[in-house]
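In this view, the complex is presented without one of its protein chains, the others remaining in place.
We just call them A, B and C in the order they show up, numbering each chain from 1.
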Amino acid sequence: MTATAEAEPEVGAVESFTVTLKILRHDPDGLDGREPGTEYWEEFEVQAHATDRVLDALHAIKWEQDGSLAFRRSCAHGVCGSDAMRINARNRLACKTLLKDLNPARPITVEPIKGLPVEKDLIVDMEPFFASYRDIMPFLMASGPAPERERLQSPEDRERFDDTTKCILCAACTTACPVFWTDGQYFGPQAIVGAHRFIFDSRDEGEWDRLEILNDKAGVWKCRTAFNCTEACPRGIEVTKAIAEVKRALTSGEV
Amino acid sequence: MAAPELTTPRQRPANLRTLGRTQRWGWMYQRISGVILIALIFTHLFVNLMVGDGVSQIDFAFVAGKWADPLWQWWDFAMLVLAMTHGTNGMRILVDDYARRPWLRATLQWALLITMVVIIVLGSLVIWTFDACPLDSSGDLMPGVPSFCESVV
Amino acid sequence: MTEHEYDVVIVGAGGAGMRAALESSQRAKTAVLTKLYPTRSHTGAAQGGMAAALANVEDDNAEWHTFDTIKGGDYLVDQDAAEILCTEAIDAVLDLEKMGLPFNRTTAGKVDQRRFGGHTRNHGEAAVRRACYAADRTGHMILQTLYQQCIKQEVEFFNEFYVLDLILDGDPQAAADGDEVAVAGVVAYQLSTGEVHTFRAKSVVFATGGAGKVFKTTSNAHTLTGDGMGIALRAGLPLEDMEFFQFHPTGLAGLGILLSEAARGEGGILRNSEGERFMERYAPTIKDLAPRDMVARAMANEVREGRGCGPNKDYVLLDLTHLEPKHIDEKLPDITEFARTYLGVEPYTEPVPVFPTAHYAMGGVPTNVNAEVLRNNTDVVKGLYAAGEVACVSVHGANRLGTNSLLDINVFGRRAGIAAAEYATSIDAGPALPADAASRVEGMVTSLRETVGGSGTERVAQIRKELQETMDMNVQVFRTAESLAEAASVVRDLRERYESIAIHDRGTRFNTDLLEAVELGFLLELAEVVIAGADGRKESRGGHYREDFPTRDDENYMQHTMVYSTPDGLRMDWKPVVVTKYQPMERKY
Partner (left out) sequence: MWMWVVHRTTGVAIFFFLVIHVIDTSLVRVSPEAYNLIIGHYKSPIFGIVEAGLVGAIILHAFNGLRVIAVDRWNWALRHQRMLVWIVWGIFAVLMAGFLPRHLMNVFGGAH
């Protein structure tokens, strides 16, 4: 709290401050005389508390100022992957980004994630993203009769692919990747993460089918180790490492 | 109660294998050629620009002097080939990334390829057919007969 | 308007919906309609584990599990259903493993198991390791694995389709006992275009999840607005046991975000402002691992009696500081991150502020053990099924044991999928959709749209806020006749105000404003049902605690409530509990 003439904060009262959000809007319907598909910046001011997240601010706008603001969200604590967006030029989940960590003194810019077609405001078409995920055959492939009980797996073998099982398919990584921006063909880091999860699962036998797919023109070789994906991942997955491991498997011929 | 059958994977497009290979070798080539190039180029730069009088010493005589030695001939030849292939391969990746229209992409790829071949051929010709002692030229190119031309004279 | 026709339509793509889809799509032409992308479903938020008496780490069996489930549910559990749940549990876990779910492993390579509240050895002797888990992301892994299998089987999804109406052939309330009422299809609103679609289907499976958003402090997602329950109620079907809502003890104070019970399963301890391990007083044997209703009440009681922590003395502390950081990282990585991210608390060294949070609806759309939906105490609606949190089989009775829900969605999701497909293939054709099938939804959409900038004055968010506040205030852990009356009058008021609601968004594409208004409509109606049930049940049992009737009354209330919506308001009825082996005993831990 600044040293203004405000009353002493009550014990336990949470600090409150004003933040400005600058949101890149996209109007698909063409209301108020706009062309359908117009993009424009709009600024909103909201009152916020120290524990508030960008999602809370977006809700405050939607619920109190402009109900037409559209964005996806569900769980509100970073596990469903609905609300990846570009906040202050970085991909993050709105529900995991505290306003106070963003220098609230300056307007906070909020844009849809890049590289996927925008549908309305912060909502993009996720279909191409999910299509890449489907392309890498993200399901266990095993041959032979299913065992009576569980397939055995040592804790070490389980640990091998733990990191990439955390993925919530939020697309923050893929839409942060500069190679994905240049050329919509790249499968993108998420698809590689999705494949990694199975390639290094000791129970899976489809690893070479997946590696062959990732060996493709649109596959791992497109990655230029820009590291944006790793920096963007809200689950803390070492995405670039997963990609490197896939590349190593392909160059060495060993998983 | 049974889990849904774990069926065999779906068919994938037929020509992945060959396509994939190109990408993979391309990637590995960048790395291998890169490492070798480091040694080649830095020595080259060092010799040309740092030893002696640096850039100001470079003239016909300097070049001629170097190429009289087969070591430098091979050296420069390797550098030429590696750098050009590495560079062209790199440029190919760029074209892939930015040129989205197929015809544009194809045109640029061909242009790259042709440039590469032309430059390598040109460069090699110069290095290998280079005549360090052009007898018909006027003497002022090389004041006095350099030692390496003595056998010719 | 677009019309579609399928054998089976599944509404909801959470754990229950996708488990059903896997079965059904192998047998019949199936469509899955979901208002969220499947992987966004709230099953993904479940952390702790999934119960099954695999006996991988210590002696255990399905009978013990059944007993715990029934006792945990304070004997309001239908015992035949609980038996099925616990017996099929073992295959349910093994199936998931075979589908690729990456469970944590024992050193022998088997699925690892851990302790969880209310799960005991030999009828209450000591805590048992029964919860199969994948770190603290069990639900996430289940959701991902099921989705992956759906991709493999090329299940047909309609993403971001909001089902808003259920079309039945016959009036479920007017029909006499034994008469046939059958399902005809559903009506959905496509978010991306604003278009209304009708789906004719021989079978319909509801798997729309919970209704936590009737409360303010909740672990549930913004999208868990009880749509499925609301739709069923509007279609004339009853809702069962809606007064039983589970308040999970360890929600992050003030936010409601859940810290899994696994935190206590791994050794976490609850302390009050005096640093006392107060659960020792309430449940001397299993202490912090007592069932959730008990722990939640104990916590609320500590706070009421002035032993709460923090500046407002309004929470207690979850202490993990005596655990090895490495152990915490291995077993509880995500929830410690929640504490860090949202409260700025470092669980290695500081205790985490927690308070009960609305977590799980034990009640819901009544079904029998084949997941068929009941329209009264005995008759089923032909072709209509429900599974998961939206349904009430009732395997959870008055209080669900931790890890039994992920089990529920798998066991009964599977049963629903099989039954729905088998029914669909066994009949030639279901009833046709009436020509005006979509009219109710279209009318609703049109009337809401008309309020834009015009007639409406009330704000969706404001009404929802007042609803949630009154529910938190009056219908939470402690309830009395007065608090319920107060809540009822507030909700009545809010329903009136809802009539003159206004939305802002005039567009047709991604009009989430409009859908929030529709969802609020469901929430208001469900809140009324919860209050009515709580008011009618003049005893304390499981998650329902009446301060004016603090003991369990088996004489009068060993029955399920069944609430119907009629033109003259809510009507309440009772349904007997199925008792097989286990006679009610006092619930002591």
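The rule is short, and it goes like this: contacts are C-beta pairs under 8 Å (C-beta built on N, C-alpha and C of every residue); 3 or more make two chains touch, one makes a residue touch a chain.
None of the values given here were measured: they were computed from a predicted structure.
Among the displayed chains, contact with the absent chain in the complete complex occurs for A, B. Listed here are the subunit B residues that touch the chain not shown: 31, 34-35, 37-38, 41-42, 45, 49-50, 53-56, 58-60, 63-64, 80, 83-84, 87-88, 90-91, 94, 115, 119, 122-123, 125-126, 129-131, 134, 137, 141. Against the chain not shown here, subunit A presents residues 178, 224-228, 238, 240-241, 244, 247-248.
The rule is simple: only the chains that are shown with their structure count from here on.
Subunit B and subunit C, compared by their mean Cα positions, are separated by 66 Å. Shared contact sites, meaning residues of subunit B that touch two or more other chains, fall at 2-3, 6. Shared interface positions of subunit C, i.e. residues touching 2 or more other chains, are given as 94, 98-99, 149, 152.
Remark: subunit A residues 137, 140-143, 146, 179, 182-183, 206, 209, 212-213, 215-217, 219, 221-222, 247, 250-251 touch subunit B in the complex. The touching residues of subunit B, counted against subunit A in their complex, run 2-3, 6, 8-10, 12, 16-17, 19-24, 26-28, 96-98, 100. By the touch criterion given at the top, residues 11-12, 27-29, 31, 51, 53, 62-64, 66-68, 70-82, 96, 98, 119-121, 123, 126, 130, 133-134, 137-140, 146-147, 149-155, 157-158, 161-162, 165-169, 198, 201, 203-204 of subunit A touch subunit C in their complex.
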